[in-house]
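In this view, the complex is presented without one of its protein chains, the others remaining in place.
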């Protein structure tokens, strides 16, 4: 799991470099959110359970089996991009093979999709869990409520992880909801509500694992509120210094989930310093290779703009 | 308040008679819901506080100052109908004079309107409360959630009364939500949640009164769950015997809010039998007069279909 | 064969498709024990049970959103929206999600769902139980839009919709449900999506319509036939994909085009048909392309005089036919 977080961070950081170099027109990232995502991925059965992601789920998707190359292909908008063939902005994940549902940019709609996937799984008698992610801002959307309500009515194998980073772009938590912790809403749907420090990998793993078991056992859905830190601005089009106090930004750095877990691994003697170095180097190498490959890869054909609106005979 | 309930019931019953006579193409009624509505109206300051109603709020609107005639004009779709000039189906209330917000048929949208009215009142420093009603089915709508969330974020002078009659047309409570009592959701918005027997006039009055005081005192919003009995089919297009067990329908009759309050008034000696008789007769007479007037009133002009799409110069 | 109503076409298609393919299921408000507010799903609940004939919460966005999700996981949902007027809360799920899942994933995912909704007026439904909504969705690439006008087509097209790998919106004119009767062939058949049907051959002018208006146009055509005006009536049937060749072939024959729709005039789907004729059929035309449609007011009022004022009548259509024929 440590390896996965490190890789995600390396990919993520590189994206910003590419953006500054003028090679990546748009970047939105998950730095600071890695622990809850990697924990959740590892609590699931990849290829059987489903992820209905949101745009910060880079670490989640990598941990489920996407590669740095897959991701870089989307950053450059290449034809080979497995998420969308270069049609969508980066971080709009999707892979039928990995059971990562294709994502739009619209905040909130995915919650109902996850409920639908879980309903189908339940009715078909499949042992599958649908996990979906969203920010705390997204919980204000009507679709979030409607999806949670379905999960409650049918006791679905459904887990909603709210990655609460205190901001929706610039809108602070206090203007988003009248409560401190969104997990309080679970009781209103008749589902389990869990609060976890989303920067603590092991605690996150335990929380998601329990929710997955609840789902598999037929005991219904779970709403998990995971507090996390948004390290970067909302996206490459944003500058969080405009609306966040300097002190708050500095305090963030002390909440790095990777540093925390590294510290733990080193302190406990589970990992040696040199192992850590090689993990970092491998990640960098993988990212380098991915960027080289993706940069050289072909763009989609202009004429192919017209394809895949509907099912194609020979597709 | 007894008088108001009796009048509402008399109007309501007459509607069904008109429907059977082929004079009223569509009827939707509030029989069984009268106590919570009349209680709420009496806990408000008419003309200052706002009602953002739903289609069962006949008793509510009458108690706020609409008349049997106003209502019958809408049943017949007459030009003089103050709600909509005969444009909307009956029970689509609206009166700027009485601060009853004009209602569409769409379930759920009104909750956000009430939040907006309350927000404006708060920002403008007006001592006004916005009360809105909805069925338990309507609480599943995204707009319900979004409106309640606003009420919580801004601690608005806002009250949402859920008239929970166990059915949304034919859909039973258990398929509508995963909880028994929708008031449980209040905690998820940081607002007060109250449960009341909506068939008990005095208990309902106390509950709404407390909520109104909370709102006026700047202490924020309240979600009230009022359990009520739906005596009639959903509307004149429905037949509830198709989906409700006979025993359940029979049990309903024992929950008549008017009978309950009449029993109380008589038992306590607050009202004499002959007073009751005259209340009933007055109500009947008022309804008779309203029907006679409305039936004879003119229909709207066909050409006026084109009017009032936009503001009119000379209007 | 016996005459059946249009709504029986809906019911038979659902019953048979659920039998044929156990992935097919139905969801919506009151579709279960009640059998739908128009009884379109009557009998399904008893036969297939609650899990496959599901009464949903009163929340249209989730009805479509859940249907989309369930379609990702190996099922074929047929979602009923109780009245087309109440489809608007689901606009985002339909437009941003269902319509684009294939495109945005470059073909990796598909979205085989059907959305059924009764639409249209003339039933004292007032502002919110009378609307036509096809124009909104006809403008959305990635959706197929079907509006049958006969019982036979209803059954055949609904089956085609259910078997289609992409999202199909299926609008049924509620006034035609019991008004329009006709034969329904026995056994399994499919009416292909994307083909218009000439309901009446004619030479002097062509009329294009769908839903209830097809029948009003046929009545009007009958009326003006007495006056020697020969009208060709084309039932568009599927708004998207649109059968452009059939439209242009008819214009080629008559050189005159009338488009009739119940929806508000401005920006209604008839504008697209008129625009196509004005561009691709211009050299064949001998007269302006005329439209008869509902006025530009929000929707049909409840009271009778104003409801009648709104809904295009056979008389109004006949008047337009005479005018066009006289060019």
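A few points about this structure:
Note that the chains take the letters A, B and C in the order they are written out, and that residue 1 is the start of every chain.
Going forward, a residue touches a chain if its C-beta (ideal position, glycine included) is under 8 Å from a C-beta of that chain, and two chains touch if they have at least 3 such contacts.
The structure presented is a predicted model; accordingly, all values stated were derived computationally and were not measured.
Residue in contact with the omitted chain (choice from B:90, B:147 or B:257): B:147. Although one chain is not drawn, the whole complex shows that of C:23, C:52 or C:104 it is C:104 that touches it. The omitted chain makes contact with just one of the residues B:56, B:113, B:155 or B:262: B:113. Only one residue from C:7, C:277 or C:311 touches the chain missing from this view: C:277. What chain B contributes to its contact with the hidden chain is residues 50, 52, 81-85, 87-88, 92, 94-96, 101-102, 104, 106, 109, 111-121, 123-124, 126, 128, 130, 142-143, 146-147, 149-150, 153, 307-312, 315. Touch with the hidden chain on the side of chain C covers residues 61, 85, 88-89, 91-92, 95-96, 99-100, 103-104, 127-128, 135-136, 138-142, 240, 242, 263-264, 266-272, 274-275, 277-280, 282-283, 285, 287-291, 296-299.
Interface residues of chain A facing the missing partner chain: 25-26, 77-78, 84, 86-89, 92, 104-108, 137-138, 140-143, 168-172, 175-177, 237-238, 242-243, 299-306, 309.
Note that only the chains that are shown with their structure count from here on.
Any chain touching chain A that also touches chain B appears here: C. Per-chain CA centroids place chain A at a distance of 44 Å from chain B.
Averaged C-alpha coordinates put the centre of chain B at 35 Å from the centre of chain C.
Averaging C-alpha coordinates per chain places the centre of chain A 40 Å away from that of chain C. Counting only residues that touch two or more partner chains, chain C has 57, 59, 61-62, 89. Taken residue by residue, chain A touches two or more other chains at 142-143, 146, 149, 153, whereas all remaining positions touch fewer.
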